[in-house]
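Omission of a single protein chain aside, the complex is shown with its protein chains in their original locations.
Now for chain A:
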Amino acid sequence: MTTTAGPYAPRPGAAPLPRMIAAQAALETRMLLRNGEQLLLTVVIPTLLLVLFSSVDIVDTGAGPFVDFLAPGVLALAVMSTAFTGQAIATGFERRYGVLKRLAVSPLPRWGLMTAKTLSVLVTEVLQVILLTAVAFALGWSPHGDPFSVLLLLVLGTAAFSGLGLLMAGTLKAEATLAAANLVFLLLLVGGGVIVPLDKFPPGVRDVLGLLPVSALSDGLRAVLQHGAGTPWADLGVLAGWAVVGLTAAARFFRWE
């Protein structure tokens, strides 16, 4: 059977890797921005918290404008909402609906898919930071400190939350992930030093809460941006610990189907 060059005549081949990863990251970002619940979590809630709590002095945080306390916490919350909550829910349902299974037989390698997911998370975070920073400035925010430390905190925070989010998405059922990820978001919003300072909690509780990734991230950001401190190594250490534990466990236990 000699094959005449019909329209379906085989001409297989993978696209160049950078093109595949860019296409995958663009698609994942579009899916996220199109999803109403995800936008509520990543954009609406952090922005509302920032605006509401800056204008109404509900929580006593000591000296200085409340927005100086609040903005770093809301940035930490934004990172958590995208890298942990959003990523866990989206990936959980991709697994449930066979998206991960279908992509596994495409020319895109698994590590390429994970790279694309990370890029998509980072792109979303950049958009969140731009929006929240603009709102905070409009509310009279005056940040200090070293941009490099801020960047380092955001990146390590993203790694820590991504590992935990993917661990959840890759091991639990999609519905369980949805419920658990939202619950964790809510609990950490209250107990993670985002809007309520940790020193409002009893000392024993405070020490435990301080080891949570969102507490470490908001504490570190606050130290730099509010108080102009140097590189917050302790907080970076906590985040690095979570990142190693989360990513290792995710790599070990993630089930693709």
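Operating definition for what follows: contacts are C-beta pairs under 8 Å (C-beta built on N, C-alpha and C of every residue); 3 or more make two chains touch, one makes a residue touch a chain; residues count from 1.
Quick note on the criterion: contacts and distances are computed from a predicted model.
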> When you check the chain that is not on display against UniProt, which of "NADH-quinone oxidoreductase subunit D", "5-oxoprolinase subunit PxpB", "ABC-type xenobiotic transporter" or "LutB/LldF family L-lactate oxidation iron-sulfur protein" does it turn out to be?
Replying inline: "ABC-type xenobiotic transporter"
>> Can you say which of A:51, A:104, A:155 or A:229 touches the chain missing from this structure?
In response: A:104
>> Give me the chain A residues in contact with the hidden chain, please.
In response: 1, 3-15, 19-20, 23-24, 27, 30-31, 34-35, 93-94, 97-99, 101-102, 104-109, 257
